[in-house]
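Of the protein chains in this complex, all but one are displayed in their positions.
Up next, chain A:
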Amino acid sequence: MKLTQKLSILITAGAVLATTVACGGGNDAGGDGATGTITFTWWGGDDRAVKYKEAIALFEAANPDIKVKTSFTDFPNYWTARSTEAAGRALPDVMQMDLSYLREYAENDHLADLSGLSDIDTSGFDEGQLNAGKVDEKLLGLSAGTNTFALFVNPAVVEKAGVEPLAEDYTWEDWNAWILDVQKAGAEQKGQPITATADYRGTLWIFIQWLVQKGVDPYTADGKIAFTQDHIKEFLALGDGPNQAKAFSSANRITQLKPKSPFLVSEQASELNWDNFTATYVTDMDTEIQLLPPPSGADGTKGMFWKPSMLLSVANNSERKVAAAKLTDFLLTDPEVGKIFGNSRGVPSNTAQREAVVSEEGSPDALTTAYEEAMTEHVTAETPVPIKGFGTLEATWLRLAEDLSYGKISNDEFVEQWWAEAEMATL
């Protein structure tokens, strides 16, 4: 046989293969979109994958005419893949959504209004959680679990430093004083100085929490920034004291320890973070951890809010919205699913799932649940839904904060540069 013949056979075979595969993709279209194969994707590791697979097996048993195809990746790559799919209007039927990205995907009309899908029962969710997933009155994401800020404290390190533990009603000023006290104590852990905390100004969400305590709404209803440059300056000035005294964990040490942190290696007494980090801290640190509320604002209130740790959204380009709605509802309201996940998606937003979580005494799940129950009285604010481009602004904030802690830029330069970027991103 001549090479040309071989080649032409090869090409024909390729073409036939391509057509077969193409047909295979279109054949299983269901009539009303209530049956057939739907796709579902999330970010997370092995642990979450095993839990989702278990939950989906239950779903498929209950809905034999729906098949769920799943996929998962880690958080940063998850968004790379989604943005490409969004450009091609080929988002998966159901996907895990993050609050920071909700408005971005909403503005381009990628997400379906869940309140229009009768298979989703929203009665077990409280008003605040539903509002957190709403953009322009449309319910675009339904909260799986909640987070709120917590000050994680490592009591062993506090004791080693020999300072008084913080009282629950501490203010930002009290915290600053405590940070300086820890530094003055001069204790060491394996030759490294023990510090009280990393520079808390590095997280945009902490700034937002601080704003909310002041009674300032961070964003306008139509998704613009509502705070001013002076607010940022005031917030940055708050940390000047400890920063100038070099009382925060040093930027060098933090970089050295990445992806761990000084808190994880017991060189730091406390860390202000979302309370769903409990599991990570408890498993990685092998020591007792306490959760305190974040510092109080000037008027003594904590002004905390429930942030959905993750939401589920249905894509507008989905051809099987009914089936997608059934899956969304099942994953967010079924008590059995609640039991499978525990608090690993945040403390469940849905009442039925929250009640189904059984956690062992002293387990991370029990810690978070107890903390959130105790904090209910302090949760007085509405969840601020991040504006479009928040993900980028968050990253810029973090980068500038690193420059700030290395002393490369001043507070004013920080404000100027971040503001310039914010204006571009929100135009």
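Just so we're on the same page, a contact is a pair of C-beta atoms (placed from the backbone, for glycine too) under 8 Å apart; a residue touches a chain by one contact, two chains touch by 3 or more; residues count from 1.
Everything below uses one rule, namely that contacts and distances are computed from a predicted model.
Its UniProt record calls the unshown chain "Carbohydrate ABC transporter permease", which is the correct pick from "NADP oxidoreductase", "Carbohydrate ABC transporter permease", "Acyl carrier protein" or "Na(+)/H(+) antiporter subunit G". Seen from chain A, the chain kept out of the figure touches residues 2-4, 7, 14, 17-18, 21-26, 39, 41, 43-50, 53, 69-75, 77, 80-81, 84-85, 87-88, 90, 92, 256-260, 264-265, 276, 279-280, 283-284, 286, 344.
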